[in-house]
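Omission of a single protein chain aside, the complex is shown with its protein chains in their original locations.
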Amino acid sequence: MWPKSSRSMVIAGTVIIVVVLALDAYTHIVGLNPFATSYQVLSPPSFAHVMGTDQIGRDIFSRVSFGTTFSLLVAFVSVIISVGVGSVTGAFSGFFGGKIDRVTSLAFDALYALPPLIIAILIAAMIGPGIVNTGLAIGIGYMPQYFRVVRGIILSIKERPFIESTRAIGAGYGTLIFHHMIPYAIPSIIALMTLNMGSGVVDVAGLGFLGLGLPPPTPEWGTDLGRGRDFITSGAWWPSTFPGLMIVMSVLGFTLLGQGLDEVFRSASTKQKEKF
Amino acid sequence: MAESLLKVSDLRSYYYLPSFIVKAIDSVSFEIAKAEALGIIGESGSGKSTIGWSVLRALPNPGRIVNGDIRLDGRSLLALDREEMRKIRWKEIAMVTQSAMSSFDPLMRIGDQIVEAISVHEDIPQEGAMERAKEIFKEVSLESSRFKNYPHELSGGMRQRAMIAMALICNPKLVIADEPTTALDVIVQAQILKLMDNLKSNLKSLSIMFISHDLSVVAGISDKILVVYGGKMMEYGTTNEIIKNPLHPYTIDFVNAFPNIDGARMSFESIPGDPPDMRNPPTGCVFHPRCKYAWTKCKEVTPTWKEAEKGHFVACHLHEAGGAWEHGRPHHTR
Partner (left out) sequence: MRLRTFILLRLLLTIPMILILVTVVFSIMRILPGDPVLAVIGSRNASEQQIEALRHQLGLDKPLYLQYLGYIGGLFRGDFGYSMVRLDPVTTELAIALPATIELTFWSMLLAIPLGIYSGVVAAKHVGGKIDASIRIGSLVRWCVPVFWFGLVLQILVVQYGLPFPIAGQASSRMVGVPDVTGLYVVDAVLGRNPQALADAFLHLLLPVLTLGTTMAASITQIARTNIIGVLGEDYIKVASLKGCTDERVFQKHALPNALIPILTYTGLQVAVLLQGAILTETVFSWPGLGRLLIVAVGYRDFNLIQGCVIFFALVVSVANLIVDISYAMVDPRVRL
């Protein structure tokens, strides 16, 4: 049914995400403590501490697995915010067209020019860290993407006969947009959301690395590996390496899943009979 | 009998897809003589386009010529290596496709693309090639000012003319026209057909293989017609014979589906049923599920290709021993 490469991407992506989540769950179930300090400061990976300890003796493995919760949570918040605002404005703008559309499109086009990370840095610097704050900071940067995609889809459906007939029987704008038109955009939105979970995780880590992320003792991948920089020259490679590996893994999972879904949806909508 | 230019024998071309094999053409044989126009008609998916692609050995990727012989002027095309075939392409056999819009490189001017057709085959100085191109443009009634235009700047009809010009520029012996007018509106279609007819008379040595699903279009220009269905040949004969005296039930339906504007008023019949699933073609006669006159033999035995009347061939059990064909009409099933 699905083309082979997309199928394996979706499966691979899902597997990776499940592994990541399992690791996170394991931490909570077993009761690992990412905040417990000890006297074994900066000790390399060993049986006791699989990933070593950081500069105040905390177990890095606990911090890394626990950090999954925070990274995914903030990324999720950012995706919800950007999808919510971006898609709805895109739908309305595309549907109503005219001056409203031109102005809104211009605004979002301009916003597109601001790299998401920079907006995030700006906002994070102004309103400070926190799950919702950081989520908001990152989410704003990705709104234009959803705006564009949804607006594009709405525009292409707008002229179709079934829309006219639905209007003719008296459907209100709200019903028309949400009940009839947005469903066409859902596959693209879902694929984009999945991919943006990946970008979100990277951006959260980026902010953390720059010191603008969740406040101290919170175990967060970016913050931890940023903090670990100071010890690289003294040979302690593990505080910065392991959180990074987790980032790569989770992003890989979301990206594979997202791209796989995108390919699946794309091939489903262009299913044509081949002429021989 | 006119000299034979192209001889196709027992051609089979299959598409090897991941889960199944599509037998696009399963044994097709015909000949095109010099200065003759053969029309190949059939529905979508009948394999007609595949015939054209096979002759040029340009089947899209999962396709392969599995069996058969294709001879141009007695020379076997299948025996040539890639480089030799490349030299034959366009110089001896050219193609005019349906999608003139997408058949031109959008970034190159029309003139340059037409000149390219010559320059990849002959070592001609730029001006010589341009001269030739301008002459051909005259033949297809295009102003030479169009040379400098980009493809998107031309109308559909002009693009099609340009395509025809591009096909003719190397003076090929055979032009394969694959649905050349399908994408055009009726008026432009008529112009193009008239043009092709003129070309046929002017260029005395040009043979044409005209592939289409539109009988009215094919009938206007072809000397002979080959009817294909489900990758197999159904009927072959002169245009006159096919139209006035169709022998195969499919051809009968086909002819009936195209009303004659100055003929008697008749009910408009379409061909019932759907084209066959080429992954799993019907047993016996490939047309039997849709045939009004089919009986048990049609499901079990594949009909043979026979010369039912002089120069008029058909593959149908109605015309074999035991078949019910009387006074130019089939009997209804037993």
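We call the chains A and B, going by the order they appear; numbering starts again at 1 in every chain.
Definition applied: a contact is a pair of C-beta atoms (placed from the backbone, for glycine too) under 8 Å apart; a residue touches a chain by one contact, two chains touch by 3 or more.
What you are looking at is a predicted structure, and each value in this text was computed from that prediction instead of being measured.
Engineer: From the list B:Ser49, B:Thr97 or B:Ser212, which touches the chain that is not on show?
Structural biologist: Counting the whole complex, the residue in contact with the absent chain is B:Thr97.
Engineer: If the hidden chain were put back, which of B:Lys7, B:Arg71 or B:His121 would touch it?
Structural biologist: B:His121
Engineer: For the chain not shown, which residue from B:Arg64, B:Lys87 or B:Arg279 touches it across the whole complex?
Structural biologist: Selected residue, touching the omitted chain: B:Lys87.
Engineer: Counting contacts across the full complex, list the positions on chain B that touch the omitted chain.
Structural biologist: Per the touch rule, chain B residues meeting the hidden chain are 56, 58, 60, 86-87, 89-91, 94-95, 97, 99, 102-108, 116-117, 120-121, 150, 152-153, 166.
Engineer: With the missing chain put back, which residues of chain A would touch it? List them for me.
Structural biologist: 106-107, 109-119, 121-123, 125-128, 198, 202, 205-206, 209-212, 225-226, 229, 232-233, 235, 237, 240-241, 244, 247-248, 251-252, 255-256, 259
The working rule: only the chains that are shown with their structure count from here on.
Engineer: Calculate how many whole Å lie between the centre of chain A and the centre of chain B, each centre taken as the average of the chain's C-alpha atoms.
Structural biologist: Each chain reduced to its C-alpha mean, chain A and chain B end up 53 Å apart.
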